[in-house]
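The complex is shown incomplete by one protein chain, all other protein chains being positioned as in the whole.
This part shows chain A:
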Amino acid sequence: MADEITPRRDPIKSSVGNVAAQRRRQHAITVAKERREAVVRTKRLCRVGVGGGGDDQLTYDDDGDGGDMMIDAEQSILEAQTCSAVQDLKLAMLFQGKGAMQKRVAALREVRRLLSRSEFPPIEAAIKAGAIPLLVQCLSFGSPEEQLLEAAWCMTNIAAGKPEETKELLPALPLLIAHLGEKSSLPVAEQCSWAVGNVAGEGEELRNILLSQGALPSLARMMLRNKGSTVRTAAWALSNLIKGPDPKAATELIRVDGVLEAILQHLKKADEELATEVAWVVVYLSALSHVATSMLVKSDLLQILVERLGMSNSLQLLIPVLRSIGNLVAGDAHVASTVLVIGQSITDSILPALIKCLESEHRVLKKEAAWVLSNIAAGSVEHKKLVYASEAVPLLLRLLVTAPFDIRKEVAYVIGNLCVAPSEGSGRPKLIADHLVFLVSKGCLPGFIDLVRSADVEAAKLGLQFIELVLRGMPSGSGPKLVEKADGIDAMERFQFHENEELRCMATKLVDKYFGVDYGVDDE
């Protein structure tokens, strides 16, 4: 209620300090808001696992097969929109006036939005309208971050298209790779690695081009950053890039300074999503490169993998971890003797972890676990005893009867390996009689005879080998009777005219030796 009623207006000529401090504060709020949105965006678009080791490709949008809630734009309309969006982008690129940057980013965003349409992204239309050279231009050095992000995002989605569409990105690859470097902001580097990963997933030819242009060292260094999503994307892209079949890339990767340490650290400490992607890198390293395998084996990787295998319940993570363990155990003969030493805690903990996998509902897990077990069972007599004494055996016996073929085959390897001692020199393997007797008494023979009947040569051979063990090794010559009872003779006689010579000979020899003219004479 003062006399002066009107508050005075701020003079036009004022001190810069007032405006500046206010702006600075506002800027901090804006930055925080953008970061919050980025976090939410990442969580929302958090992609489904890259499981299976197949050629899964990545787009931001997951499939959402058209619900009945909205009518989707007709494909032709979408294509027309794309065409005009690319035209707009072309104009925006030429425009130099006020707000040029905002115009460009808005036009890019529209293109990216259309390319992110869930069902059939109009990639072809975008390419035909000339999007690629424009996008390449948008990636030029010194462009604003927002623009780089949008352009790289567009490319990520194009790279997820058909093979011939992905190839159209060839002119963009050097720039995408350049933006992976340390000078780029993390979001830009991450988006570019996403795009590069999609390109690498396309096939060997593009992988080789990416490798020759130096994508590998940059992606490898991204593994060393401290931001989870960056490492995850880089790992995913790397696993696509080193897929081979040439082992050179895998060897190169493991030799990059710090990569081995980063792999170990992430597998040890990272969340499951990140660990999953890193584990896939290990899968390819251990599958392809001897150099990598021997370096990995010397580290405490196996220990870490076994711990992960024991603790995690995430299928996405268990698969690559299990496969890595298998690759390492199978790939390096020393592993069983030097790492999985009897009496060490790692050896004690690996079996329960594998049993957990054998018990799981998931077919791939069962199969991979059996595969790892078969490799352990192929080790020393002590290793065989360990497996034999474990709770794995009843499970294996059951699986040999009930599981699908591919699992049965792996299980058969385990059981077979349990019954023979490591061979010394040439000649037929020595038997471990008590194992054999026990396992046969538990009814495993019909399972093997079943394998003999399969069309799979390897499985059939395995079956025949086991029959040979039974015939030779069962005490007091009870083998032939058991085989006959299980319809084994019939199964072997099928090989009489088999095209595979090795199998034919094996079967004929066995039949001749054990069921020859003298067979049955003693009984009468």
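The rule is short, and it goes like this: a residue touches a chain if its C-beta (ideal position, glycine included) is under 8 Å from a C-beta of that chain, and two chains touch if they have at least 3 such contacts; residues count from 1.
Everything below uses one rule, namely that contacts and distances are computed from a predicted model.
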Undepicted complex member, UniProt protein name, chosen from "Superoxide dismutase", "Origin of replication complex subunit 4", "Importin subunit beta-1" or "Glycine cleavage system H protein": "Importin subunit beta-1"
Contact partner of the left-out chain, one of A:K162, A:K183, A:K298 or A:H362: A:K183
Among A:A106, A:A178, A:V291 or A:V511, the residue in touch with the chain that has been omitted: A:A106
On chain A, residues whose C-beta touches the chain left out of the figure: 1, 5-6, 8-13, 15-17, 20-21, 24-25, 28-29, 31-32, 35-36, 39-40, 43-46, 61-62, 64-67, 69-70, 96-101, 106, 109-110, 113, 116-118, 141-144, 182-186, 225-228
